[in-house]
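Apart from one protein chain that is not included, each protein chain of the complex appears where it belongs.
== chain A ==
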Amino acid sequence: MNLVANTSGRRQDRALFAALCVVVALLSLMPLARLLLEAFAPGGVPSLKAFFATLGSANTWTATRNSLETAIGGTAIAVILGSVVALVVALTDMRGRNAFVLCFVLPLMIAPQVTALAWLQVVGPASPLLKLLGLAPPIGTRNPLYSREGIILLLGIQYAPLVFLTLRAGLRSLPRELIEAARAAGASRAFILRTVILPLMTPGLVAGTALAFVSSIGNFGIPAFLGIPGRYVVLPTLIYQRLSGLGPSVLSEVAVLSMLIGVIAMAGIILQDVMVRRRDFRITTTSIAARPFTLGRWRLPVEAGLWAVALIVLVLPMAGLFLTSLVPAYGVPLNATTATLNNYTFVLLEHAAAKRAFANSFSLSASAAVVIMLVSVPLGYFLVWRRSPLLRALNVLVELPYALPGVVLAIAAILIFLKPLPILGVSLYGTVWIILFAYLARFLVLGLRPAISGYHQVDRALEEAAQVAGAGLVYRLRTVIFPLVAPAATAGALLVFLTAFNELTVSALLWSSGSETLGVIVFSFEQGGDSNYAAAVAVLTVLVTLALMLTTLALSKRIPPGVLPWRD
């Protein structure tokens, strides 16, 4: 009897597995651990002084109250708008569904700071749109959006698509027999909606609400553009102001503040969990999606109403933004003779920081997308096909940096990289590398989720056939597994790219001269009063975003359903 042959394949497995665990721990566990440490042991010395000092400050509580007010108000608008639209789109025979979904979901893919900028241009005294219509208030009038109500309105518009998407996913899996049974029982449409559809949609509605709340509470772009000029401070902008005013000396204080945001966000998530868990909402049968309600003579009015919504949430602000980008200087009325492309040439060719920002944002987003794709494919492999229990636990951690508001992660990144790296002795603080780290940590889950759904669609026998052919794990990953999950993984990488490309929250806290991102540039142009330049940069980012989204639609046959939010 021969000895059992040695197993080189397993060594490869273990090495890859260990490497993945280390990567996940570095990206997910370390930032949160570092933050906790700073809050309760500033500088490594256990002390609750910073903790109590921060919580005892009146500013903290004003910002907390403001954060809650705007988040709750914004969530309410998002839920009402998102769910009404979802019900109509999913349950009726409206026409032009695909085009409408694209238009309605688009604001989600546009950066919040761009949304804010665009709306400011639409309703402000310098609004080219209002000027064209002769409705502009006199120069010097305060922009009505510089207010709590303005923030709430824009948060609602920004996150209505989130509610729409979660709810529509649920409506799609609603078996039509359930509705048909109610009709057979003689129920009217309104009655079916109230007694069958809405109760079964509760989990989706609750999840969408929680998502909108968590996103609103962590949003930085909208309160930064609307709240800072109006002296209406929320927690993320308070952190930003403290840090940019006083520098790293207030780190323990902002660590406590960011934990406060984290706690509020977690409370939202936990509340959702509790609400859904109380009842059993599981739908047992699967069949063709329900689409029974014919609108009849209401069809045209309903369609007109929906397109009016699309006009207001998308076309109006984008038109305002575009017109502003053509205005030669603040307040100058726009007409055929004054319209100019100078703002574009300025930001693309002349302004050094803006030029750098384009390069930085492109390379940061692309690097983050590629690295995350390279990590997600093997990570998804171990999560889905190997069902490694250790990684499954780590998977929960991967979700955290994205579930928690971006400022939380940004502060954690500062804490980690403020001091030079051990052994190497180089400091990443103040370079683009700290931003890349934060992107990787925060957006890993965006790339991982599509990869995971890709694995669920591929028959594992395809891998086993390669194993039988003698291919080791790395070779299999390269020649068989990667090509099979590539469409899903690419979609994930695109989501990462788009999100990072439009991002401001993280880089607003981490940038320094030389490592500006597009979000930062738009923000600083606007703060300096150069709305026209800000608008030009914003228009360009929207165009890039739109172009990439349309490209993916062309490839969408090979991407698993549900991965791309803008696809019906």
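Everything that follows uses one rule, which is that contacts are C-beta pairs under 8 Å (C-beta built on N, C-alpha and C of every residue); 3 or more make two chains touch, one makes a residue touch a chain; residues count from 1.
Convention: contacts and distances are computed from a predicted model.
S.K.: One chain of this complex is not shown here; going by its UniProt record, which of these names is it: "Anti-sigma-W factor RsiW", "Carbohydrate ABC transporter ATP-binding protein (CUT1 family)", "Aldehyde oxidase" or "Nitrate reductase beta subunit"?
M.R.: From the choices "Anti-sigma-W factor RsiW", "Carbohydrate ABC transporter ATP-binding protein (CUT1 family)", "Aldehyde oxidase" or "Nitrate reductase beta subunit", the unshown chain carries the UniProt name "Carbohydrate ABC transporter ATP-binding protein (CUT1 family)".
S.K.: Among A:Gly96, A:Pro328, A:Pro420 or A:Pro483, which residue is in touch with the absent chain?
M.R.: With A:Gly96, A:Pro328, A:Pro420 or A:Pro483 as choices, the missing chain is touched by A:Pro483.
S.K.: Could you tell me which of A:Leu300, A:Ala469 or A:Leu555 touches the chain that is not displayed?
M.R.: Final answer for the missing-chain contact: A:Ala469.
S.K.: May I ask which residue of A:Ala33, A:Leu246, A:Ala393 or A:Ala461 touches the chain that does not appear here?
M.R.: Among A:Ala33, A:Leu246, A:Ala393 or A:Ala461, only A:Ala461 touches the chain that is not shown.
S.K.: Which parts of chain A are in contact with the chain that was left out?
M.R.: On the side of chain A, residues 1-5, 7-10, 459, 461-462, 464-472, 475, 479-480, 483-484 touch the unshown chain.
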